[in-house]
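Below you will find the structure I want to go over with you.
Only a single protein chain was left out; the remaining protein chains are all shown in position.
Each chain gets a letter, A and B, in the order it is written, and its residues are counted from 1.
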Amino acid sequence: MKTIKIASVCVIVMLLTTRLWAQNNEKQMTVPLSSPGKPYKLDVGLVDGSITVIGYEGKAVIIEAQSEEGKKGHDDDRGPGGMHRIGANNNADINAEENNNEINVGGSLGRKTNLVLKVPQNEGSFKIHTVNNGNIVISNVNGELEVSNVNGSIKINNVSGSVVANTVNGPVVVTFKSIDPKAAMAFSTLNGNIDVTFPAGVKANVKLKADRGDIFTDFDVVTDQHKPIVTHNDSKGMYSLKVEDWVYGKIDGGGPEMMMKTTFGSIYIRKVK
Amino acid sequence: MNSLTDNAIMLRVKDGDLDKMGLLFERYHRQLYGFLFHMTYHREVSEDMVQQVFYKMLRYRQTFTGSGQFIHWMYSIARNVLKDQGKRKQLQMQAGNAEQLADQLPGGITPEEQLEKKEARTGLYRAMEKLSDDHREILTLSRFQELKHQEIAQILNISEVAVKTRAHRALRELKNIYINAER
Partner (left out) sequence: MKCEQYEELFAGWINGELTPAEREKLDQHLIGCAGCREELAAMQQIWDVMAEVKAPEPSANVRVKFQAMLDTYKESVQDQKSNWDGIKEQLSRLWQWQPRWPLAYSLAILLIGLGCGYLFFHTGKGAEQDQQLKELTSQVHELKQTMMLALLENPSASERIRGVSYTSEIKHADKEVIDALLATLNNDPNVNVRLSTLDALTHLANHQEVRQGLIQSIVQQDSPLMQSAIADVMLKLQEKRSVKPFKELLKQKNLDPGVKEKINQTITQLI
């Protein structure tokens, strides 16, 4: 019985929200959590468009969407014989589903949609992914982040927890407020820099590779093998390590694995100042 | 309960309600079998693969995010199973398989019709067997699975334009093989 109940609530939420879409030009909707204040999961996936996720002082997830009209556009709201459109097909832009503190947000195909989500600051796990024409920006959240993009950048600012992020064309820039000391992390891109700022006390086993670029850090990285050749000093007092293969090293005695890889960019590992 | 979407059901499976996989099996095993059958032309092998696909969906259920369609996910797993199988033992299509398969399908009413249909089928099976995997795959998805080009693009992870071009080439090739064989 319980599952049926949850399902029906879900359906009602969905009905309500689609109604909201249809009526409201601003396109905002609020998705309440089944157990507010408890850890939650958020999965947002787009094919075309940007995603911004911001932590705020609230208990529900607020989704704002702006979609760029399809190529043809809806020039006319009138149908045959003076009828007018009430349920336009452009209300299917975004669908959001909440089930047991798990929220799934998805966009429809063939239409660029930009999403801004405000999310509670308590612990959560986030999967945020898009493909084309958009950047991903995340700030002030707490928990586990899995972020992927293809043609666009990833910027993550002031977060606590762990991050696994990858894109193909664009930089990956991450600044941590604090980190989960047990979690493994990874950052990768093909065309772009990787720039990660950690708090001072971080411990990690790092695994780094910048094929065509350099690796810069102001942490003391003790490398295990493949002694890197120190080539030159950077103006800001960072030094560069350059080797052909992966650089394996330890920060502060070692810890969970942190992998960073870029093919055509450089890697920056910064200590928070 | 049957009105639940595929995604909703799969998300429940992911949550641990493994029995719900039975519903998805009922909904899709025929379609999946059809796809695998055209990719292998081997009944037992296809049945085995259906099993493997459902097993993988159970085992890797945590990787289902619900942001895409369930069937796209199912096809991508099925394609991986095919690839694995192809690697393990190069699946050779046996000679004579075409006639045998053509015999197994319901025929026409009169003996002449039956013979005619059987010939057409045998010829087509032979031609289909000669197609490259890529081409057979795209024709199977669009003709037998009746999927839209846009959906096929998602499943194959290529652009819709590429699907259209490939579908056209595949059909042209099939036509050429079929016609040349008749002569």
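The definition used in the following text is that contacts are C-beta pairs under 8 Å (C-beta built on N, C-alpha and C of every residue); 3 or more make two chains touch, one makes a residue touch a chain.
Keep in mind that what you see is a predicted model, and the values were worked out from it rather than measured.
Q: What shown chains come into contact with the chain that's not displayed?
A: Missing chain, whole complex, touching shown chains: A, B.
Q: Pick out the residues on subunit A that sit against the missing chain.
A: Residues 125, 144, 146, 148, 162, 164-166, 168, 183-191, 205, 207, 211, 245-246, 256-257, 259, 261, 263-264 of subunit A touch the chain absent from view.
Q: Which residue numbers on subunit B touch the omitted chain?
A: These residues touch the chain not displayed: 18-19, 21-22, 25, 29-30, 33-34, 37-38, 43, 46-47, 50-51, 54-55, 58-60, 62-63, 65, 80, 83, 87, 101-102, 104-105, 117, 120-121, 124-125, 128, 139, 142-144, 148-149, 157-159, 161-165, 167-168, 171-172, 174-175, 178-179.
Rule of thumb we're sticking to: only the chains that are shown with their structure count from here on.
Q: Distance-wise, how many Å sit between the C-alpha centres of subunit A and subunit B, to the nearest whole number?
A: Roughly 35 Å separates the two chain centres.
Q: For subunit A, which residues count as touching subunit B in their complex?
A: Contact set of subunit A toward subunit B: 3-4, 7, 10, 43-45, 97, 99-100, 102, 104-106, 109-110, 127, 129.
Q: Can you list the subunit B residues touching subunit A in their complex?
A: Interface residues on the subunit B side: 1, 4, 8, 11-12, 15, 17, 65-68, 150, 154.
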